[in-house]
Structure formats: structure tokens, C-alpha cells
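Some notes on the structure that comes next.
Excluded from the complex is one protein chain; the other protein chains are retained at their positions.
So, subunit A:
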């Protein structure tokens, strides 16, 4: 049971406030905001209490999405509801931001009205909801250079016309009505990898979580068939075909996916509903098909002047055609480090000493596969002792690998049947993010 739902901007402005049961006063919003901001730390607790009232909140799109309850209801239900609700708002408004919520408050009220009745969650399925929702979304997408600059992000600079801007996937699902039924389908294969590499360069732990997400703008969607690699296999024992198999440990599917042809041909069949949904999720642990994308060769010593010298060589083991972007290596440094002097191999890189984190951030905007970069950092550390040398901690890397999946999962084809009458466009993109990529020194 949910007493109230409200959305706050990060500055504490009321964006949406709806009371379902009349159990608590309207000053709760203020109380909540005080509680949230009073706390330090990277994340306030999910559930907070004030007298008899319990606040459950999630943070998405820079907004606080809060539900309150007085009764003992499952916290999972409320969290899951808030997550679904944000997904719905995203589907209907195109994107999640203070602005889009402000512009579409009528729509969001309508959604809330249909989704929750007297604190009870009725349905969050966008298929059912689209029958009730009348209000059109107001799209708040200003033209921006940002979109154009992002094009290169997904490669193929030479064929710009064939690449959809990344913003294309962030528009409200219902606007397709007014845009003359421009039907598009976006399929994203997103993988997140967390890796731990030991001091001796041995891969200690590797974990890849992937998902296939479909975002559908078809007004009347028919059946869609997604073909995966034929060699795709699940579990350790099963091996299909010859050559390099694409293997995952586990996978689970959205309930709308039919798997008649999955066993024989690795084809997922589904009738996507409008909006975004995760069609398939899979995990792979410990047994990567290829080498981990980055290796680090550090040399750390103390020079005669009492400075700490860190000579880092970072090698990118991706295939030569692909490249990593937005690479950032975070190197923890001893306490009391004062200043940093650096020698980097190319001008587009940068490095910075973050004093409050006690770490050096080394940023590499683009890092092609098969290459190697090196950097020399000299740190002024007053009172450097051998003990503090040990404080040069594990290096964390964050990066993005466009057009690449670490598991090797590919989409062979994407077919719509029956063939759509109008022009329909299908987009597929792959990306791998780093979740937690740690190299111990």
C-alpha cells in the first residue's frame, strides 16, 4: 500500500505530488527532503522513517522518486513499483529529466491515476495502459549539437546517414501517432563487465552481465524475430557447432518471448509492446572468450628527491578495428600527496590529482585496440615512507566499448513479419560498459 507518491527535483522542488490515502499531511515532502539532504555519504538509505511514515525512494534521472507508506508492505513491491514507474514515465515522456517531468505533469498524473488506485498498484504494463492514457506527451527535445557529436560514438563516421543519432531512442512512445507512423525499432545489446586482475597480471575474476533491450516505436507491432549467433550456447557442457562458440552461463527471457526456434536456430520471437523492454538477460562469469580488454604494467618507485614515481603502461587488447572510448583510470595515491607532474604520450589525454579522493584520474578519450599508452606521474608526497608506497592501491578503470560485445554475442538478423506497410527502420547497436574493472598493483 502506498500512501503518497511524489517526485522531487534534486533541488527539492515539488514536481509531482499525489496523495492516495489521505493518511499523512502534505508537509512530508519537506521532511523527506530534509532527511535526504541531511545525510552524507554516497547513497542515503533506501528506506527512511519519520514517525509512522516510511519513505522509500529511488534516484533516477537526477530526480527523487519517493513513495511513502504507513503500513507494513513489502519494500520490494514499492521499490519495484518506483522503478517500473520511472520506466513508464521514460517511455511516455521520452526521457527522464526535471524538464520532461515538468512539461508532462498532466500525463504523469494520468499515469499515476491508472497505475495506482488507493495505494494499490493496479498494473504497470504499458500494453494495458495505452488503452487508458489520453494525454499526448510533450517532447522536450531541443535541437542540440550534442546529438551530432554523439553520432561518431557509434562508429561509422563515413556513413552518417545510416546511423541514427543516439537521441533517436529517447522520444515518447506515443508521439509516433503524430509523426505519421514513423516506425522504428531499436535493439541494444548492452554488456557490463566487472573484472579483477591480480598483481601478477592473472585474471582473478571476470563477470559479464548482458542484456538485449528492445525499444519499439511501432504503432501496431507485429511479430519480430531476433536471430542470435548460431553458435550461442548456454551452460558449460553444451557446445554447439565448431569454432569459437559464444557461451553464456545463464540467460533469462522476458515473458513475451517465445522460444520455439531458440533451441534449433537461436531465434527469439516476440511481439514487442510499445516502449522499452529487456528481452533477454544473460551472465557469463570467469570464462571470457577473449583476453580482458586492458592490461596495466605499473612500475612504482621512489626517486632520489623523495618523490613517488609511477610509470604506467596501459595496453588495449581489443581487436585493432575497435576502440575504447572515455577511458578513465583511477589510481589511488598515498595520503598526503600534494602535487602531481605528468608526462603523457599524447595531448588529448589528461591527468589530474583529486585530493579529496586521494587518487589520480588519467583520462583517455579514445584508445584504439592493439595499441599501448604510457604515462609517467611524479607525485610530491611529504614524508614518503615505504609503508605509504603500499597505499598505491588497485587501479580502477572505467570505459566504454562501442560496437563490441565481450561475449561475442551478435544479432544475426532482425525480421519483422508480416512486412510493415510503411517504411520501418531497424537499428541495432552494441556497447560494453565497465562495471568495475580493477587491476591490483
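Operating definition for what follows: contacts are C-beta pairs under 8 Å (C-beta built on N, C-alpha and C of every residue); 3 or more make two chains touch, one makes a residue touch a chain; residues count from 1.
Simple rule for what comes next: contacts and distances are computed from a predicted model.
One chain of the assembly is not displayed; among "WD repeat-containing protein 74", "Geranylgeranyl diphosphate reductase, chloroplastic", "AP-3 complex subunit beta" or "Centromere protein O", its UniProt protein name is "AP-3 complex subunit beta". Listed residues A:97, A:349, A:388 or A:424: the one in touch with the omitted chain is A:388.
One of A:31, A:203 or A:271 touches the chain omitted from the figure, and that residue is A:271. Annotation: of A:73, A:95, A:229 or A:337, A:73 touches the absent chain (contact as defined above). Between the chain not shown and the residues A:252, A:290, A:341 or A:425, the one that touches is A:252. If you put the hidden chain back, the residue from A:341, A:357 or A:372 that touches it is A:357. Interface residues of subunit A with the unshown chain, by the touch rule above, are 1, 14-17, 19, 21-22, 26, 29, 41-43, 45-47, 49, 52, 54, 58, 69-77, 79-83, 105-106, 109-110, 113, 117-118, 120-125, 128, 131-132, 134-135, 194, 205, 209, 223, 234-235, 238, 250-260, 262-263, 271, 281, 283, 285, 332, 334-335, 357-359, 385, 387-388, 391, 393-394, 396, 435-436, 438, 440.
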